[in-house]
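With one protein chain withheld, the remaining protein chains of the complex are depicted in position.
Moving on, here comes chain A:
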């Protein structure tokens, strides 16, 4: 209680002082004569203020949960270990630990690599082994989400624990988490991820103790704790419901699009046709399309709308066939009348119902002659033949399936739980390249979800949940602000261009209290866990965040591929990895050179002492933050625990963790 009070005071202070500063910056202190840097800077500062405000809101109801109740009698559980190309020994270490979880359960290895040696090892250990069914051949595989969806159809436990191949579970993991599900509304229990192959200094920023701790606890307070891909237990019923709702929505979308495209193509066909019969058929089909569109708009059930559409098109076909048959009968009668002198032949036309049905079927219908109609009729249906499974439970909308899945669960009214206890030990990337690929993938996934299924507009979410999801997405836009924060002091020191009207008492009287208050909020929220690495990386990985934003936008809006790669879990050769951080190294060089130029300009009397001092301090801060890149470059992989600390408890905090995905750097 005392902690929450302290937190709320810190939140109020930071937000009030931040608002005071930001408003003053916009109204009083933008140097419009140098708008090209002044405006980007004030926008970047506003961005950061909003970020602080979101963080404040996250912390407002931070929830420290009591010990959960015991699992309900007879609850059944499956453990899924997802793998694609991780070494067999690694997967089996996790699988054996999973098999030995105390609570009764079934363990399955979900091998997307379909490796015979892994199957043999799993069989030998008495562990279930699942690969994709034949339905997935030549269809979108949807990576890990597809792997999970595939396994869901061949298993039956009420609850599903999902583990990445390198997350070794504690034997107690199920008995510590299943109890939350005694509340029927709970769909997900997420536990932290902690990495054991990370030294105390954590040069790659692998542990994200602020995210897996205060931030998830804060989101939990708003019923917005989210799924992070691993070390989480899900309720099968909730996932199935998600899959069914998603199936209906996807079908509706496909049908809606098909009808819309169909209307356009029919109009075009009409302009090209002169045959009155074809024109009449086009009219009929167009009327059916419009009717179907109207009914979809009126929220009529999709199955009825498509069924009626198909039936109506079928009736058009049947009437055309009947007309053809009638015309033939007339022709035959005329032939019969004139052939009196010739040999008598059978001239009656026998077309029974079965023949009529066949002739007017989708395959043979005269309507099929109109290519546009043929495609339309095939598309306006509910079989979703473009996907391997009609029902996809785990969201396939983004390359990281977890956040989208959690958001959809929340939109359906389910609750989620963040259980702050370390119940699995994982492995983090040990080299810069792998780490950057992984962060890029998380950022891309998060931004894809923001652009494709914005929490701001998704039906069914409460406003607080919208803000919780949006704030995580917001934090990934920081790359652009970082560039401005790096550029502004360089521009002043080299060219004397001031982005603010003056560095005066007015400025400092607003700026310093805001900065102090946000740092205070940070310290109170962190509650003793180390957050500096996260703060550093949120700025230092600016090229990654920018790349993620650009590629995710290009992907969602323009259909360009993401250049997506599975994050390797084995250390790769680190040679030449400086190229991966070239922008950061260039920025550091530019900062140093700018500092020297600034000093010279000050010495020659071109620059005021105050501006020079402020900007030198700014440069120093930027360099200290970016120095983490040098540490990361020098890191040669984990050498084992040092000075007697066990790998399990490096800082003495009870449960810190990092994240499989959707991580926030720092805040």
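Just so we're on the same page, contacts are C-beta pairs under 8 Å (C-beta built on N, C-alpha and C of every residue); 3 or more make two chains touch, one makes a residue touch a chain; residues count from 1.
Definition applied: contacts and distances are computed from a predicted model.
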Quiz item: Missing chain's UniProt protein name, "Acetyl-CoA acyltransferase", "M42 family metallopeptidase", "ABC transporter ATP-binding protein" or "Anti-sigma factor antagonist"?
Solution: "Anti-sigma factor antagonist"
Quiz item: Taking the entire complex into account, which one of A:97, A:320, A:482 or A:562 touches the absent chain?
Solution: A:320
Quiz item: Per the definition of touch given earlier, which of A:298, A:338, A:505 or A:604 contacts the omitted chain?
Solution: A:338
Quiz item: Looking at A:358, A:462 or A:530, which makes contact with the chain not pictured?
Solution: A:358
Quiz item: Hey, which chain A residues sit against the chain that's not shown?
Solution: 269, 272-273, 275, 277-278, 281, 320-321, 324-325, 327-328, 331-332, 334-335, 338-339, 345-347, 349-351, 355, 358-360, 364-372
